[in-house]
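Sharing a structure here in structure tokens format.
Yeah, one chain of the complex is gone here, protein chain that is, but the others are all in their spots.
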């Protein structure tokens, strides 16, 4: 279960309240504020607060006194310009905060983004729930034979069956031992009054990396896009990419002009190296170019041809 | 003049609009949102956006699903605990954004706080206004004779008069030359059509450091308090301290529980060194202690006696 | 095993080489450079590079052209002053880099220090070794009954025995399954040619949090001391504290004057709140003060009396 009834009631109560503000407000984001979007088997992501909108980017870039003309076309032009020329500071002027529930091995990748603020649920202080991630059958991939850090075909048959068995068995056993070491029953009551129970800060080490944790995660719009550019990318591990994809939708609701510029100039953009551009120019002049006389390595050549649609 | 009529009209227009939001909202801060608080002779500071409130600190610390019980006494206790034990991350979960107009030499101190986002008015792109800072008579202080980086008595008589003359004359002449080099009249029209005008990015170097600049400045609650702790302090230069003092009032409006904890555990707190605490213990036991047998340097001794009120 | 023979040979080879440099060099630190200090049952920490020394702090504070007078007493005085008044930037001018092998649950705490650079061994790309942490008997502590995030008495008898069994059994089984899912034997050869083997980025999720990982970790002297102040503290979990304690020794070898100032003004320092200082003053004036008329909470009162040695 992703969210239990009491948690949903707390979320609903918070959604039911509204306030009057003079601040920039984005109705499309307000619409989904606090709502948990289910991801993987027990995870979720939800926006719990935000500051600013597309116009706030423009106002900061202009250091302006008010909302200004507010012609959408002007704002779009300036935002495109800022994105194209990598003027980053105006995008830092907006802020967004998420509540995320995610497997620990995903959290370990995520935390590498240092320009964000994090408050994680403490397993030193509290008991972790009995929830762990098991991939859906279509995600149970073999090791890639060409990419040392990627996935290949989906496992099938007995091999798949055996992997599911092992993942499930080991996580369940880890949690059983966790409770036994804590000297607790599943309902939180003491198991054996004659025993003391191991310290929570020690017992947690017995859990496997697919157990779920959760945190509040806050970052500014610039660093949010940097996170998305890396994690919504096809080279990113599937289990973190599903979070980034869901957050990319939130970006679109929140700052549609910035989102459009981001898709065109960042996500959809190709970095062509100096040597690569020399190849493109030769091709455009009608010359026939091959990898061996291109100055590019085999891998670079393949990447360039891919991006030119000549693979 | 701090704010001209058109700027005030833009501010008023922005203040007149209100929106409905599900986000945490702080009426006491909304009350003054966008309003410019005049500082020094032409400067100001105004809050232009914020995210979160005291409860947001608590929710992040608890990684909670909703607003929770919302008993003020519980929130106060937790916030005091977090402040006392320097748990910083929950305070990073709130954000505030200011628009500030300030002399360049103040901006140079301010920018040293790196954990903030800044968009400054560009004198490469635009023309700076003819506004410079002249200290009020009661701020025209002599160099301190005991502190190499502090102020002593206020200057008086002919010396004061002469300083005012020099500051005024040089700034006015600098601006006249600035306009002449740009080949512009005071109303922005071209001065001499036969001349080209020096590039703005070069002409600006002729202005003195008391000319005003302005910027949008955004930081989180934790780093905001760090800024205030250093800049609202009596060792801070007066010209930046007036900004910090005004912003300390904004802190109180915004997050009153955090503000109270900050005043008690940070601003009003004394760091007593290991050797200093040994002295306090000896004093409490009734022993008579003197500097020479205290293990403290003369300066440390003086600082300790000051904080114990025994100076 | 902490370090295998081949790793030790690589370390020895690197230690055997020396170079000539004009840079500030610290013989006491060079003496142990690259050497692994064993910690816990399979972990270690070793210094792999550094930049600067005590004098570099002084030179930066003075923005000087050369090494200057180099009287140790002058340097000590300035360093003490900088530490006492929390002038942080001169301490940022020195840098240190470590190679650390540590359990994953310790790595998860450590990584929360964001102002550092990290390169971690990738379990997406490579296979993790079969090494996991089992506490020594004297570290197998019960949950504290007074502190929700602390340890109480050491477990004994059957309870201890059972915990050891569970920790060992679950980690061993997790690793067996890890190898089976990867379709690998312990020697790295393929287990069953008819199977594909699960992707490494997925298989890793089956390991428990006491498995060891390793990383290169680099930070500046200021942030290094901040890390040590929090992690060499008695409130820190034992398993990370042993690393911090070993690194505190490295600090002493590297920058002895800074280390001494750090111990006196940071580690040994007590922050007395505004209300707490009022109590100290009343006590010094001979007044009898009790908690209920002190303005302090019960907990604050206890903390203050502790630091005054009146508990």
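To keep things simple, chains are lettered A, B and C as they appear, and every chain counts its residues starting from 1.
The definition used in the following text is that contacts are C-beta pairs under 8 Å (C-beta built on N, C-alpha and C of every residue); 3 or more make two chains touch, one makes a residue touch a chain.
It should be emphasised that the depicted structure is a prediction, and the values quoted were computed from it without experimental measurement.
Screening C:130, C:214 or C:291 against the full complex identifies C:214 as the residue touching the chain left out.
Although one chain is not drawn, the whole complex shows that of B:90, B:103 or B:276 it is B:103 that touches it. Although one chain is not displayed, chain A still touches it through residues 77, 80, 84, 89, 112, 263-265, 267-275, 277, 280-281, 283-284, 297, 300, 307-310. Interface with the hidden chain, as seen from chain C, comprises residues 3, 7, 9-11, 13-15, 17-25, 30, 33-34, 48-52, 56, 59-61, 63-68, 89-90, 92-93, 95, 97, 99, 117-121, 214-216, 218, 220. Mapped onto chain B, contacts with the missing chain fall at residues 103-105, 108, 111-112, 114-115, 118, 122, 124-125, 133, 135, 140-144, 148-153, 155, 159, 162-163, 166-167, 169-171, 173-174, 177, 180-183, 195-202, 204-210, 237.
Everything below uses one rule, namely that only the chains that are shown with their structure count from here on.
Overlaying chain B onto chain C using CA atoms gives a rotation of 180 degrees, to the nearest 5.
Separation between the centroids of chain B and chain C, computed from CA atoms only, is 35 Å. Chain A has residues 118 in contact with two or more other chains.
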